[in-house]
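As you look at this complex, bear in mind that one protein chain is not there, while each of the others sits in place.
For chain A:
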Amino acid sequence: MTPADLLAALFPSGHTVVVGPDNIMSGTALATGGTEVAVLGIANATPLSPEIAITLAGQILDILRADDRKPIVLLIDTASQRMTRRDEMLGLYEYLGHLAKVITLAGARGHRTVGILYGTAAAGAFIATTLATQTLIAVDGAHPSVMDLPSIARVTKLPLETLEEKARTTPIFAPGVAPLAATGAVAEIWTAANGDLSHRLATVLAAIPPADDRDQLGAARGGRKLAHDVAEKVAASFAGEAG
């Protein structure tokens, strides 16, 4: 989906969102139902650099200044984090971590945060953007991944064909919307052919934000069967050991 098509589908009542320098999107929009929302994002599969991360974080902190609990919708088509020596030297981890922290803080301060993935997002760029929102939606064109299969093949020293075959039996490592939904990362999958996106967004914006329930989702969907149970067992024994 192009940013223009996505924006038109999500906000038929109107928006001021533009794609600016560095492919950073920002503006406001009127959600169906009349709620004004802040919209931020990344367009054109742009790798997440320290500059983009700090700009997005700064814009979110500006939104928090008003203290009006305005929902924040993050529209993401990035790549992985940018891979350069220069960015790593400057401490890219702090820029990505800062963005994840600021998105999380917005949620904690009463801003409903919704991530809409309409393109690619991988590795650290995925963690620092849509995975940091309270609710992650995948729409047409979404392709989330941790690492692409050829790269996994190199690291695991397995032939690509073998990996592709294994990926058919488990959602645990393969890229794509379906495997990541099965493990609980993606809350909902929306396709334009299946109905009006603006009404679905209005429903999500009106819902009480979930606590981090992604491990429960992964267990219910069968893609990550152990995580929730293991976390619960540790927590129970933590309490039991305290005396």
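Here, contacts are C-beta pairs under 8 Å (C-beta built on N, C-alpha and C of every residue); 3 or more make two chains touch, one makes a residue touch a chain; residues count from 1.
Simple rule for what comes next: contacts and distances are computed from a predicted model.
Chemist: Which of the following is the UniProt-recorded protein name of the chain this complex doesn't show: "ABC-2 type transport system ATP-binding protein", "ABC transmembrane type-1 domain-containing protein", "Ferric ion ABC transporter permease" or "Biotin-independent malonate decarboxylase subunit beta"?
Modeler: Options "ABC-2 type transport system ATP-binding protein", "ABC transmembrane type-1 domain-containing protein", "Ferric ion ABC transporter permease" or "Biotin-independent malonate decarboxylase subunit beta" narrow down to "Biotin-independent malonate decarboxylase subunit beta" for the missing chain.
Chemist: Out of A:Leu30, A:Leu90 or A:Ile189, which is the one that touches the chain we can't see?
Modeler: A:Leu90
Chemist: Which listed residue (A:Ile137, A:Ile152 or A:Leu197) would be found touching the missing chain in the intact complex?
Modeler: Touching the chain that is not displayed is residue A:Ile152.
Chemist: What chain A residues would touch the chain not displayed?
Modeler: Contact residues on chain A toward the absent chain are 50-51, 54, 57-58, 61, 64, 80-81, 83-86, 88-98, 100-102, 104-105, 108-109, 123-124, 126-128, 131-132, 145-147, 151-152, 154-156, 158, 166, 169-174, 179-180, 183-185, 212, 214-215, 218, 223-235, 237-239, 241-242.
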